[in-house]
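With one protein chain removed, the remaining protein chains of the complex are shown where they sit.
And now, subunit A:
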Amino acid sequence: MSADTAGPETLGSLSDEPQHQDPNSQQAKEIAGKSPLRIALGRLARDKIAVVCAVVVLFFIICAVFAGPISHLFGVSLETPLASERVDGLNNNMPKPEMGPPFGPFTWEHPMGVAPRTGNDNLAYWLYGCRISLLIAASATLVASVTGVVVGLLAGFLGGAVDKILSFFVDTFLTIPFLLAALTLAPILNERFALYDSYATIQKFSLVVVLALFGWMGTARLIRGEVLALREREFVQAARVMGMPTSRILFKELLPNLAAPIIISVSLMLPAFVAAEAGLAYLGIGVTDGVSWGQTILQAATPTYFREYPQYLWQPLLGIVALVLSLNLLGDAIRDALDPKTRR
């Protein structure tokens, strides 16, 4: 068997001429491959629920980014010249009929009405509340996912003592009850920074820190598990054989393969943080200067206002529910699209 002559399958393919072709031709474009992420994106675009959710999310993002121009367009602002011009002190501080609901008809001056007692414009507060909500949720997500990814990568890839120490921190943070820690931290921070000029900024910053501090562990665990599985794949060993430095292996070889779990954890973390931010604001330990959906809910949730003026409560609630729901559904759709095992 050792003296076999050339089989047709061995030499023929090496002997024919390479086909020259124009790199801009249709055929050449088809040769350019599709990355797995682009295939997933194509699948996502065919998912109707995902598209609707993406449109809703986009709407909220536009509201948040262009809160200033939009409120200017409607001629509303956060400033209230004089509360008594808008609210009726003799009628439980309810808005006057000419300000719109609940006692008057719809008016373009205040499309979503005004708040009882303070007379603030609801639309302006809703738009800026959306901005605060998304800003805090997005930055907390960013901080938490970057921390989680780095911790997970290091723990999973380096293993040994590094893994033990990092996993210990993950477990420790998981044992601390989030709400209790947040409730404890808020008065301490308030006391400490109450007299600073930039108190509002510090407050938002500390809110991001608190949210991120108790949000990174899930991602870290997820990424660590994925890395443990990927580490044994032969392409990582091939990278080692060619002498690739560890940092390059981590960020150029492993990280692209972790795109799916990272996107999933981000898309599920974001709505959780939006809800948590509103919840904390309602408890009085979030943003306390009033421009926040949670704060509006806190003010609206009194029996009198709710009986007479339920729209005041529904507006921020609807924003939170729509945003969280569409973010969650979008996250699920992204996970389905990225998972090659789900075929629909």
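Heads up, the rule we're going with is that contacts are C-beta pairs under 8 Å (C-beta built on N, C-alpha and C of every residue); 3 or more make two chains touch, one makes a residue touch a chain; residues count from 1.
The rule is short, and it goes like this: contacts and distances are computed from a predicted model.
S.K.: As a check of understanding, state which of "Dipeptide ABC transporter ATP-binding protein", "Fe-S cluster assembly protein SufB", "Alpha-ketoacid dehydrogenase subunit beta" or "Sarcosine oxidase subunit gamma" is the UniProt name of the chain not shown.
M.R.: Cross-referencing UniProt, the chain left out corresponds to "Dipeptide ABC transporter ATP-binding protein".
S.K.: Going by the contact rule already stated, which one of A:R46, A:H72, A:R192 or A:R248 would touch the omitted chain in the full complex?
M.R.: Going through A:R46, A:H72, A:R192 or A:R248 one by one, A:R248 is the residue touching the chain not shown.
S.K.: I'm checking contacts with the chain that's been left out. Which of A:V143, A:L228 or A:A259 qualifies?
M.R.: A:A259
S.K.: Of A:T184, A:S198 or A:Q237, which one is in contact with the hidden chain?
M.R.: A:Q237
S.K.: If the missing chain were put back, which residues of subunit A would it touch?
M.R.: 1-19, 21, 28, 30-37, 233-235, 237-245, 248, 253, 256-257, 259
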